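Single-structure report; data block below.
One protein chain omitted, others in place.
Order of writing sets the chain letters: A and B. Residues in each chain are counted from 1.
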Amino acid sequence: MRHLLSTRDLSRDDAVRILDIAEDMADVATREVKKLPTLRGRTVVNLFFEDSTRTRISFEAAAKRLSADVINFSAKGSSVSKGESLKDTAQTLEAMGADGVVVRHPSSGAPQTLAQSGWIDAGIVNAGDGTHEHPTQALLDAFTIRRRLHGTAARGRDLDGVSVVIVGDILHSRVARSNVWLLTTLGASVTLVAPPTLFPVGMGTWPADVRYDLDAAIDEGRPDVVMMLRIQAERMRAAFFPNSREYARVWGLDDARTARLAPGSIVMHPGPMNRGLEISAAAADSSRSTVREQVANGVSVRMAVLYLLLAGGGEV
Amino acid sequence: MSAHEYLIRGARLADDRTVDLRLSGGRITEVGSGVDASGATVIDADGLLALPGLVDLHTHLREPGFEQSETVLTGTRAAAKGGYTAVFAMANTSPVADTAGVVEQVEALGRAAGYATVRPIGAVSVGLAGEQLAELSAMASSRAAVRVFSDDGHCVSDPLLMRRALEYVKAFDGVIAQHAQEPRLTEGASMNEGALSGQLGITGWPAVAEESIIARDVLLAEHVGSRLHVCHVSTAGSVEVLRWAKARGIDVTAEVTPHHLLLTEDLIAGYDARYKVNPPLRAQEDVLALRAGLADGTIDIVATDHAPHPVEAKDCEWDAAAFGMVGLESALSVVQAAVVDTGMLTWADVVRVMSTTPARIGRLSSHGQELAAGANANLVLVDPSASREFGLGDLAGKGVNSPYLSRTLPGRVHATFHLGRPTVLDGAVLPTDAVSAGPAPAAG
Partner (left out) sequence: MSARTVLHQADIARALTRISHEILESNRGSASLVVLGIPTRGATLARRIGGILAGIDPELGADTVGTLDVTMYRDDLARNPLRASSPTQLPAGGIDGKTVVLVDDVLYSGRTIRAALDALSDLGRPRAVRLAVLVDRGHRELPIRADFVGKNLPTSSEERIYVRLDEVDGEEFVSVASGDDAQPTHGAHSTHGTHGAAGAGSGARP
């Protein structure tokens, strides 16, 4: 694997392999010495043009557990905010000898532009680009689902037959996009639920069912997984929905809806959560909730991705 | 004098006659067979097509204010390279061409450069801000004799301002060229809204944002009895609206760009900013509808929307990139590929949509004339049988933001004559001093 830009590019075997390696990486976290020498001497740059402390420290922990040198480059307050171009930044990192660049960027496609530009030779990991994709989030979600469903027998398995409902701002969500491609590649069936204003047009080409009614999706679909997306307050100012009260009532995972979920089903959220808006406090803190596991699993999955991108001299 | 006399031997005209043409004193003096060559430089035009010099109703020359992108000189060199002898220069310069002073400056720069006749387009509103009418009459009566007004780059979205502008320019036979883009429906938008924009996570520019403005404007034009021109039509729905308006007898004309006749939105899948343009590249069914609309006369002309940018404005991530493509140098080849080689337009149709009609819409009587004795000597010699990989060497302006680089295109401009003087010979743009030397021959 040269870069990780999108989950659309991943085959089922690629994805299962990443998840299996992540299982081995997760084992490391249970040991006394939580560190591997694998990427000793390699340099990973976290290039963040958007604030995201959670994602940045997750990648930082992953790189450090693999013994890589980590450089954090936040665009805020740097030369980038003074108008330095992506090209100049990339060439600077190239000159510094970066082996891998983890990039978070507000512009959709910026990681792909970096990977294709020739400005830099490093492996590129997309850590979230605009409203396009967030592939490591989807991988950690898939990893979390697989572990919950299959426990210690998870290795080698896909998500065949698993039904997943993703609820919220599909239009602007890179998490939703990456999950739709990845989860369906792994054999899961995906249903998207949102107000009609928060779906992109042309959804017919997506491998997912589209519904507007969360109650029906829960009661008729009997999903194994309900994934709630963060809803941003500025969306209501742009007339996507009237106000947060109405959104919470119609599309929020409240206590009543949580109580009607099938036994053994799980509730996911990529964080940070708006408790009381898209998810109730009780749902977020229930035993169904995987929110904290998702954070822990994020490190393991990102270790696997960094290993695959940076350790080898070629394809398997 | 003899330096300004040329005999073009054996050129094929758009109506398939093969003739010799003698150019003298800025005019075509003789058309026929066996024309006397004495005292003239002979150009062998065997296998070449002679067409009236092309006229572009929609060019961004960038001067004054954005000379790092293009100047009147470099932009008209690009025009000559593409077979154009006249260009209408859009008003979104800095300062904006919203006063007589700016348009006269642009016109004079064009006259000094000599590569093509430059007709400035005046802004509709002061500073393109869409609030207050610019001094349209002053620009019309200036030495630049402005007849086309446009806020291109911005839509005149205020319906009342649009109505007033349409009415006001009737006083001097002007026309409003509308950039049809409903601004609220296209906030942050940078590609066609559809399945692909949803997948790529790029804010979509819906077709309805163009079609709704065109529908409103044709009704306004009908109501006040004015002339309307619609810039860069890009959707199948817009063609339908225009077809309906013309059937009603509304005085509307419309243009399509070469790139909207050839390229589709799927080129954007790799986020290559060369394909970022406004209005955006659309779907294949739109391309086919635009070709059909051009063939049946619903769309009147091809205009390039030549939009040069410095390299760094495209060598970046998608969102940071500027909108626009250069188009003057490639336009004729792209039109040939899209509608001539596909059998939809004849070369006579090409003359109509790329020379005669744009000159008429812009009230530029000195251009777009039939190649006959007594006409101004504005013409282009084209080798339609050529085929080449379009490259940097085919570009003559400052901008290299062409979407056609490395693409194989048919046809090649062999020579261009502007008012009797060559600006391009053997496919090469002549040096600046050779073109601008001496007083421009007097011609209408």
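We take it that a contact is a pair of C-beta atoms (placed from the backbone, for glycine too) under 8 Å apart; a residue touches a chain by one contact, two chains touch by 3 or more.
These figures come from a predicted structure and were not determined experimentally.
Partners of the chain left out, restricted to shown chains and counted across the full complex, are A. Contact with the chain that does not appear here is found for just one residue of A:L198, A:I266 or A:L308, A:L308. For the chain missing from the display, the contacting residue among A:L5, A:I21 or A:V190 is A:I21, taking the whole complex into account.
Interface with the hidden chain, as seen from chain A, comprises residues 17, 20-21, 23-24, 27-28, 31-33, 35-38, 66, 155, 307-308, 311-316.
Note that in this section only the chains that are shown with their structure count from here on.
Measuring from the averaged C-alpha position of chain A to that of chain B gives a distance of 46 Å.
The touching residues of chain B, when paired with chain A in their complex, are 193-204, 206, 270-271, 273, 312, 315-320.
Per the touch definition, chain A reaches chain B in the complex via residues 85-87, 105-110, 112-113, 116-117, 129-133, 171, 174, 177, 200-206.
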